[in-house]
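These notes concern the structure reproduced below.
Missing here is one protein chain; the remaining ones are kept as they sit in the complex.
Showing chain A:
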Amino acid sequence: MPMYQNGEVDSAVKALEARQDEIMRKLYELKAAVEGLAKTVTTPDADLDLTVSSSLSSQSSCFKGTTDLDMQLGKDIGALRDIVINANPTQPPLTLLVLHSLLCQRYRVLSTVHVHSSVSGVPPQLLSCLGPRHADSYARHMFQLGFTLIWKDVPKLQMKFSVQNMCPIEGEASVARFLFKLLAPYPSDPAVATLVDSWVDTAFFQLAEGSAKERAAVLRALNSALGRTPWLSGSEFTLADVACYCCVLRSGSASAAPANVQRWIKSCENLGHFSPAKLLLQ
């Protein structure tokens, strides 16, 4: 049978191609579904008696909550709201890099990295830690939020936002809390909210700065908490998980962690939010 008749494709061939395409499409769908299932098996939510769909929705709702920039940061000033973070290159703020990539999924963020004249010889991976430059970065007014990271000789990480109304915020933990609130509201239950806060403190004061003994104690505490609930502060992924994960990673004690912590680390990694932090540690 000739394939072409008067330059026209035979209808039988067309039908065959359509059927083949359909089969391929179904195969891809199947593959995606299997991959999704595999992920949720290692994610703690799967341990709960919940269906796959509900666990997925709870995850996504965490970062698509009803936060509004006008509500969080005050009325629209008709110009870029620029968050300035001064960080010391000897201690890159992993948590903030993770939160930055989450903010980028949520808002149009203009990210810039600068080097202050007080430091020199900043390694190249720190200069590119906020990812490649946005294609529209020449027009600042097109963005909702500015994220300006300045590598500077500061004793303590520092955030400056509204110079007129706010004093500079010091410490990575405090800045992380501020940024996380732009992504999702804090748990409404005061007990849970306090629990989140206390885990964040534990992460920065004991895991990141503590002795080997203190670190081991925190790992034990993490292990017992993670035996009860899938995430550190219950059934939802919160700032507590971000902070603890980053500090465990930085302290280099991930490989020696107990079983529940190991499982939780895998779950965190499955969410895919932590690649900027991991890249920096390599």
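Everything below uses one rule, namely that a contact is a pair of C-beta atoms (placed from the backbone, for glycine too) under 8 Å apart; a residue touches a chain by one contact, two chains touch by 3 or more; residues count from 1.
Just so it is clear, contacts and distances are computed from a predicted model.
Protein name for the hidden chain, per its UniProt entry and selected from "Origin recognition complex subunit 2", "NADH-ubiquinone oxidoreductase chain 5", "Light-independent protochlorophyllide reductase subunit B" or "Aspartate--tRNA ligase, cytoplasmic": "Aspartate--tRNA ligase, cytoplasmic". Within the set A:14, A:114 or A:156, the residue that contacts the chain not displayed is A:114. Only one residue from A:84, A:192 or A:271 touches the chain missing from this view: A:84.
Remark: the omitted chain is touched by one listed residue; of A:108, A:140, A:220 or A:266 this is A:140. Touching the omitted chain from chain A are residues 77-80, 82, 84, 86, 112, 114-118, 138-141, 148, 150, 152, 160, 162-164.
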